[in-house]
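Note that one protein chain is taken out, while the other chains of the complex remain in position.
Coming up: subunit A.
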Amino acid sequence: MSYQLPTFRHPELPVNELGYTRADYEGAISTLCAGCGHDSISGAIVRACHELSLEPHRIAKLSGIGCSSKAPTYFLGKSHGFNSVHGRMPSVVSGAAMANRDLLYLGVSGDGDTASIGMGQFAHAIRRNLNMVYIVMNNGCYGLTKGQDSATADEGSASKKGDANPFSAIDLPGLALQLGASFVARSFSGDKGQLVPLIKAAISHRGFALIDVVSPCVTFNNNAASTKSYDFVREHAEATGTVDFIPMREEITASYAAGHAHEVTLHDGSVLHLEKLSEDLDPFDRVSALVALEQYRARGQILTGLIYMNKDSRDLHDVLETSRRPLNSLREEDLCPGNKVLVNINASLR
């Protein structure tokens, strides 16, 4: 059951360029557990989309199955949504993106949905550089079926039941880098200051943009022995640097000291400003990104922020050379060769 939010809104809520308030980007009331990290991520999505002045109906939000995949109900109520089947959101987005290249595709998944049943589809969406934002709400456990370890649970980490996980974890940003992802970031649901600009940058990036968000499960995986608990992540997260995103519509006034900052102009004219803090990371070099991820992991720390970005990314439509007009807008005159051509084909078959 989804409960709708009350329609009353304060008349003085700030509006964006389209005249929408933040409430216009919200969805139904969440039925996730109070304190669930996923709700914070939903809030960050709402804020990012509002601040970017995106038209809600031009966003398609898709998910698989699981707690995380329920989350799209709780944001962007004016967007078309698709709760597909377990682990198969990437293929549905692939088809949808082929049909209409002009919408923004926001995929939401979980660690079970992505790193187990959906691993194959996740990997192949990356290698095709599908133009989408892929957010993993990563809590290291299966909340809907009462707390089993997922494939992203760290070795030795224990869920509520208390048994330490005997298996090594799949690190989604590391995997994505190896598979050639063109945008890889990690964040923490409790760090909106970092997450919101990352989401904005991911939206403006052309190609596959992964944001792996550690999002504690308050019910089954927020205990002292868990490496995906609020306390653990707060104590062990290390940011690559500060990330600031300046949409193309705003006047660009930011100025930073040379040698400490990168400014990247994205394909839509937006500017991504990165102030580098991590000594080990060049976010435009895949090898450096992989090395940094491993180094932080070896230290028992979680590297967050923008980990890698390919500034010259070509998305799937670029590679396939598909029509600039959305395929779903083509009509008989564009698609059907007519009987005259068929007459010639018949003649060639005799």
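In the analysis below, a residue touches a chain if its C-beta (ideal position, glycine included) is under 8 Å from a C-beta of that chain, and two chains touch if they have at least 3 such contacts; residues count from 1.
Basically, contacts and distances are computed from a predicted model.
You can't see one chain of this complex, but its UniProt record names it "2-oxoacid:acceptor oxidoreductase subunit alpha", from the set "Ferrous iron transport protein A", "ABC transporter permease", "histidine kinase" or "2-oxoacid:acceptor oxidoreductase subunit alpha". Among A:98, A:144, A:170 or A:291, only A:98 touches the chain that is left out of the view. Of the candidate positions A:6, A:162 or A:337, contact with the unshown chain belongs to A:337.
The residue touching the chain not shown here, chosen from A:40, A:73, A:189 or A:278, is A:73. Summarising the interface, subunit A meets the missing chain with residues 1-2, 55-58, 60, 62, 72-73, 77-85, 88, 90-100, 102-103, 120-121, 123-124, 128, 317, 320-325, 327-328, 330-332, 334-339, 341-342, 345-346, 349-350.
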